[in-house]
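A single protein chain has been omitted from the complex, and every remaining protein chain is retained in its original position.
Here is chain A:
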Amino acid sequence: MRFSTRLLHWFYQLSWKKVIGLSLFLLIVVMVPISIQVANNRTRTKSEAALIQPSVQPVTTAFQTPTGPPKIYLVDHFFGKVGDSVLIHGENLGGLHQQSSVVLAGQKISEENLVSWTGKYIEFKVPANARSGRVEINILGQRTSWPGIFFVTDDSVQTEINLNKSNSDPNLANLTGTNLEGGQELLVWLLIINGDGELKLTAGSGLTMTQTTMSLPLGKIYEVKLGLGKNLTQLLKVEKNDIQVVGIARAELSTGDGRLIPLKVNPLYVSF
(Lines give C-alpha, C1' and ligand atoms only; values in the text may rest on other atoms or scores of the structure.)
Protein backbone atom coordinates (compact mmCIF):
# COMPACT_ATOMS: atom_id res chain seq x y z
CA MET A 1 0.00 0.00 0.00
CA ARG A 2 1.35 3.44 -0.93
CA PHE A 3 2.27 5.97 1.84
CA SER A 4 -0.41 8.43 0.75
CA THR A 5 -3.09 5.76 0.86
CA ARG A 6 -1.87 4.66 4.28
CA LEU A 7 -1.98 8.25 5.50
CA LEU A 8 -5.46 8.73 4.14
CA HIS A 9 -6.54 5.51 5.76
CA TRP A 10 -5.06 6.67 9.08
CA PHE A 11 -7.03 9.91 8.86
CA TYR A 12 -10.16 7.98 7.92
CA GLN A 13 -9.86 5.85 11.02
CA LEU A 14 -9.45 8.88 13.29
CA SER A 15 -12.62 9.76 15.16
CA TRP A 16 -13.90 13.39 14.83
CA LYS A 17 -13.00 13.94 18.49
CA LYS A 18 -9.42 12.98 17.72
CA VAL A 19 -9.41 15.22 14.65
CA ILE A 20 -10.37 18.23 16.77
CA GLY A 21 -7.90 17.21 19.49
CA LEU A 22 -5.08 16.79 16.96
CA SER A 23 -5.91 20.21 15.44
CA LEU A 24 -5.68 21.90 18.81
CA PHE A 25 -2.43 20.13 19.59
CA LEU A 26 -0.88 21.19 16.29
CA LEU A 27 -2.22 24.72 16.81
CA ILE A 28 -0.43 24.96 20.14
CA VAL A 29 2.75 23.58 18.62
CA VAL A 30 2.59 26.18 15.79
CA MET A 31 1.66 29.04 18.14
CA VAL A 32 4.74 28.61 20.33
CA PRO A 33 7.30 29.79 17.70
CA ILE A 34 4.84 32.44 16.38
CA SER A 35 4.38 33.86 19.89
CA ILE A 36 8.13 33.94 20.46
CA GLN A 37 8.56 35.71 17.13
CA VAL A 38 5.82 38.26 18.00
CA ALA A 39 7.25 38.86 21.45
CA ASN A 40 10.68 39.56 19.99
CA ASN A 41 9.37 41.86 17.26
CA ARG A 42 9.63 45.60 17.66
CA THR A 43 6.17 46.95 18.26
CA ARG A 44 4.49 50.26 17.71
CA THR A 45 1.90 49.66 20.39
CA LYS A 46 3.67 51.16 23.35
CA SER A 47 1.32 54.15 23.56
CA GLU A 48 -2.43 53.89 23.95
CA ALA A 49 -2.87 57.64 23.66
CA ALA A 50 -5.05 57.33 20.58
CA LEU A 51 -7.47 55.12 22.49
CA ILE A 52 -8.44 58.07 24.64
CA GLN A 53 -11.83 59.32 23.55
CA PRO A 54 -11.78 62.86 22.14
CA SER A 55 -13.46 65.36 24.39
CA VAL A 56 -14.75 68.89 23.95
CA GLN A 57 -11.96 71.41 24.36
CA PRO A 58 -12.55 73.33 27.58
CA VAL A 59 -12.20 77.10 27.87
CA THR A 60 -8.49 77.78 28.22
CA THR A 61 -8.09 79.75 31.38
CA ALA A 62 -5.32 80.78 33.70
CA PHE A 63 -6.89 82.82 36.46
CA GLN A 64 -4.80 85.85 37.34
CA THR A 65 -6.17 87.70 40.32
CA PRO A 66 -6.95 91.28 39.23
CA THR A 67 -4.76 93.89 40.86
CA GLY A 68 -7.02 96.78 39.84
CA PRO A 69 -10.13 97.59 37.87
CA PRO A 70 -10.48 95.81 34.50
CA LYS A 71 -9.51 97.69 31.36
CA ILE A 72 -10.26 96.98 27.70
CA TYR A 73 -7.67 98.26 25.28
CA LEU A 74 -8.99 96.79 22.09
CA VAL A 75 -11.65 94.52 20.63
CA ASP A 76 -9.86 92.79 17.77
CA HIS A 77 -11.20 92.62 15.06
CA PHE A 78 -13.98 95.15 15.52
CA PHE A 79 -16.20 93.20 13.10
CA GLY A 80 -17.03 89.55 12.53
CA LYS A 81 -19.49 86.99 11.22
CA VAL A 82 -21.34 84.55 13.42
CA GLY A 83 -18.76 81.98 14.55
CA ASP A 84 -15.74 84.26 14.04
CA SER A 85 -13.18 84.59 16.83
CA VAL A 86 -12.80 87.94 18.58
CA LEU A 87 -10.07 88.94 21.02
CA ILE A 88 -10.63 91.40 23.84
CA HIS A 89 -7.22 92.75 24.84
CA GLY A 90 -6.99 94.36 28.24
CA GLU A 91 -5.72 94.19 31.78
CA ASN A 92 -6.99 92.72 35.04
CA LEU A 93 -9.38 90.45 33.20
CA GLY A 94 -8.98 87.66 35.80
CA GLY A 95 -10.01 84.40 34.16
CA LEU A 96 -13.07 82.24 33.66
CA HIS A 97 -15.18 82.68 36.78
CA GLN A 98 -18.86 82.35 37.66
CA GLN A 99 -18.99 86.02 38.63
CA SER A 100 -17.33 87.27 35.44
CA SER A 101 -18.97 87.69 32.06
CA VAL A 102 -18.60 89.13 28.58
CA VAL A 103 -21.55 90.94 27.03
CA LEU A 104 -22.04 91.87 23.38
CA ALA A 105 -24.85 94.35 22.67
CA GLY A 106 -26.55 93.45 25.95
CA GLN A 107 -26.32 89.71 25.30
CA LYS A 108 -24.13 87.58 27.58
CA ILE A 109 -21.64 85.36 25.76
CA SER A 110 -22.30 81.80 26.85
CA GLU A 111 -19.48 79.51 27.96
CA GLU A 112 -19.74 77.44 24.79
CA ASN A 113 -18.73 80.53 22.79
CA LEU A 114 -15.79 81.35 25.05
CA VAL A 115 -12.48 80.00 23.78
CA SER A 116 -9.90 81.34 26.21
CA TRP A 117 -9.79 83.75 29.12
CA THR A 118 -6.63 85.03 30.77
CA GLY A 119 -5.68 88.16 32.69
CA LYS A 120 -4.66 89.90 29.46
CA TYR A 121 -7.13 88.71 26.85
CA ILE A 122 -10.48 87.02 26.34
CA GLU A 123 -11.29 85.14 23.16
CA PHE A 124 -14.90 84.45 22.21
CA LYS A 125 -16.83 83.40 19.13
CA VAL A 126 -19.60 85.59 17.77
CA PRO A 127 -22.74 83.74 18.85
CA ALA A 128 -25.67 82.94 16.59
CA ASN A 129 -28.27 85.74 16.57
CA ALA A 130 -25.68 88.22 17.86
CA ARG A 131 -26.28 91.92 17.19
CA SER A 132 -23.85 94.77 16.66
CA GLY A 133 -23.14 96.84 19.74
CA ARG A 134 -20.83 97.54 22.61
CA VAL A 135 -18.57 94.94 24.17
CA GLU A 136 -18.72 95.02 27.95
CA ILE A 137 -17.04 92.91 30.58
CA ASN A 138 -17.88 92.23 34.18
CA ILE A 139 -14.89 91.01 36.16
CA LEU A 140 -15.91 89.87 39.64
CA GLY A 141 -18.51 92.67 39.81
CA GLN A 142 -16.40 95.43 38.21
CA ARG A 143 -17.67 96.53 34.80
CA THR A 144 -16.09 98.29 31.89
CA SER A 145 -16.71 98.56 28.18
CA TRP A 146 -14.80 99.32 24.99
CA PRO A 147 -15.58 102.75 23.53
CA GLY A 148 -15.92 101.32 20.03
CA ILE A 149 -18.74 99.37 18.44
CA PHE A 150 -18.42 95.74 17.39
CA PHE A 151 -20.19 95.07 14.08
CA VAL A 152 -21.75 91.69 13.42
CA THR A 153 -21.48 91.31 9.66
CA ASP A 154 -23.18 89.12 7.10
CA ASP A 155 -23.76 89.23 3.34
CA SER A 156 -26.04 92.25 3.75
CA VAL A 157 -23.17 94.43 5.02
CA GLN A 158 -21.64 95.90 1.88
CA THR A 159 -19.91 98.92 3.39
CA GLU A 160 -16.19 98.28 3.50
CA ILE A 161 -12.93 100.09 4.14
CA ASN A 162 -9.57 98.61 3.21
CA LEU A 163 -5.88 99.40 3.52
CA ASN A 164 -4.62 98.83 -0.03
CA LYS A 165 -0.85 98.56 -0.19
CA SER A 166 0.76 100.48 -3.01
CA ASN A 167 2.33 98.34 -5.72
CA SER A 168 5.30 100.67 -6.04
CA ASP A 169 5.99 101.41 -2.35
CA PRO A 170 5.53 98.69 0.31
CA ASN A 171 5.43 101.36 3.04
CA LEU A 172 2.51 103.23 1.49
CA ALA A 173 -1.16 102.28 1.59
CA ASN A 174 -4.40 103.94 0.65
CA LEU A 175 -7.40 103.68 2.91
CA THR A 176 -10.23 103.17 0.45
CA GLY A 177 -13.98 102.99 0.93
CA THR A 178 -16.69 100.98 -0.81
CA ASN A 179 -20.41 101.75 -0.53
CA LEU A 180 -19.95 104.56 2.00
CA GLU A 181 -23.00 106.45 0.63
CA GLY A 182 -24.99 108.08 3.40
CA GLY A 183 -21.98 108.38 5.72
CA GLN A 184 -20.85 111.82 6.88
CA GLU A 185 -18.03 111.07 9.24
CA LEU A 186 -15.65 108.17 9.41
CA LEU A 187 -13.75 107.46 12.60
CA VAL A 188 -10.75 105.18 12.19
CA TRP A 189 -8.18 103.85 14.65
CA LEU A 190 -4.89 102.95 13.01
CA LEU A 191 -2.74 100.81 15.28
CA ILE A 192 1.01 100.45 14.87
CA ILE A 193 1.30 96.78 15.71
CA ASN A 194 5.07 96.52 15.25
CA GLY A 195 7.83 99.08 15.37
CA ASP A 196 8.30 102.62 16.59
CA GLY A 197 8.08 105.94 14.83
CA GLU A 198 5.35 108.11 13.44
CA LEU A 199 2.83 107.58 10.67
CA LYS A 200 2.32 110.16 7.97
CA LEU A 201 -1.36 110.55 7.22
CA THR A 202 -2.76 112.59 4.33
CA ALA A 203 -6.50 112.96 3.83
CA GLY A 204 -7.99 112.30 0.40
CA SER A 205 -8.99 115.28 -1.72
CA GLY A 206 -12.09 117.08 -0.53
CA LEU A 207 -12.00 115.48 2.93
CA THR A 208 -11.45 117.14 6.28
CA MET A 209 -9.30 115.35 8.85
CA THR A 210 -8.54 115.60 12.55
CA GLN A 211 -6.11 113.23 14.21
CA THR A 212 -5.05 112.44 17.75
CA THR A 213 -2.73 109.78 19.11
CA MET A 214 -2.75 107.61 22.19
CA SER A 215 -0.44 104.93 23.48
CA LEU A 216 -1.70 101.54 24.52
CA PRO A 217 0.32 98.55 25.71
CA LEU A 218 -0.49 96.99 22.33
CA GLY A 219 0.99 99.90 20.38
CA LYS A 220 0.41 103.45 19.34
CA ILE A 221 -3.04 104.39 18.05
CA TYR A 222 -3.86 107.16 15.60
CA GLU A 223 -7.49 108.21 15.94
CA VAL A 224 -8.53 109.81 12.67
CA LYS A 225 -11.85 111.53 12.00
CA LEU A 226 -12.62 112.14 8.36
CA GLY A 227 -15.40 114.47 7.30
CA LEU A 228 -16.67 112.87 4.13
CA GLY A 229 -17.66 114.93 1.14
CA LYS A 230 -18.26 113.68 -2.36
CA ASN A 231 -15.07 111.61 -2.31
CA LEU A 232 -16.07 108.32 -0.75
CA THR A 233 -13.36 106.08 -2.17
CA GLN A 234 -9.84 107.53 -1.73
CA LEU A 235 -9.99 108.40 1.96
CA LEU A 236 -6.52 108.51 3.43
CA LYS A 237 -2.90 107.97 2.46
CA VAL A 238 -0.91 106.14 5.15
CA GLU A 239 2.89 106.09 5.13
CA LYS A 240 4.89 103.96 7.57
CA ASN A 241 8.51 102.90 7.91
CA ASP A 242 10.14 99.59 6.95
CA ILE A 243 9.71 97.80 10.27
CA GLN A 244 6.21 98.99 11.14
CA VAL A 245 3.04 96.97 10.67
CA VAL A 246 -0.12 99.05 10.68
CA GLY A 247 -3.68 97.81 10.99
CA ILE A 248 -7.24 99.10 11.21
CA ALA A 249 -8.24 98.63 14.85
CA ARG A 250 -11.58 100.40 14.93
CA ALA A 251 -13.89 102.09 12.43
CA GLU A 252 -17.29 103.74 12.68
CA LEU A 253 -19.19 105.42 9.89
CA SER A 254 -21.87 107.80 11.12
CA THR A 255 -24.68 109.54 9.28
CA GLY A 256 -25.78 113.14 9.76
CA ASP A 257 -28.26 112.13 12.46
CA GLY A 258 -25.64 110.19 14.45
CA ARG A 259 -26.74 106.75 13.26
CA LEU A 260 -23.96 104.19 12.62
CA ILE A 261 -23.68 102.30 9.34
CA PRO A 262 -22.32 98.76 9.86
CA LEU A 263 -19.03 98.25 8.07
CA LYS A 264 -16.29 95.69 7.71
CA VAL A 265 -12.76 95.23 6.39
CA ASN A 266 -11.59 92.58 3.97
CA PRO A 267 -9.13 90.45 6.00
CA LEU A 268 -6.60 90.73 3.16
CA TYR A 269 -6.46 94.48 3.63
CA VAL A 270 -6.84 94.85 7.38
CA SER A 271 -3.14 95.58 7.84
CA PHE A 272 0.01 96.24 5.81
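Here is the rule we go by: contacts are C-beta pairs under 8 Å (C-beta built on N, C-alpha and C of every residue); 3 or more make two chains touch, one makes a residue touch a chain; residues count from 1.
Assume contacts and distances are computed from a predicted model.
> Any idea which of "DNA polymerase IV", "Peptidase A2 domain-containing protein", "Phosphate transport system permease protein" or "ABC transporter" UniProt assigns to the chain that's been left out?
Checked against "DNA polymerase IV", "Peptidase A2 domain-containing protein", "Phosphate transport system permease protein" or "ABC transporter": the hidden chain maps to "Peptidase A2 domain-containing protein".
> Please identify which residue in A:61, A:85 or A:211 touches the non-displayed chain.
A:85
> Determine and list the chain A residues touching the chain excluded from the picture.
Per the touch rule, chain A residues meeting the hidden chain are 8-9, 11-12, 14, 16, 19-20, 22-24, 26-27, 30-31, 34, 38, 43-45, 48-51, 76-77, 80-81, 83-85, 87, 115, 121, 123, 245, 264, 266-268, 270-271.
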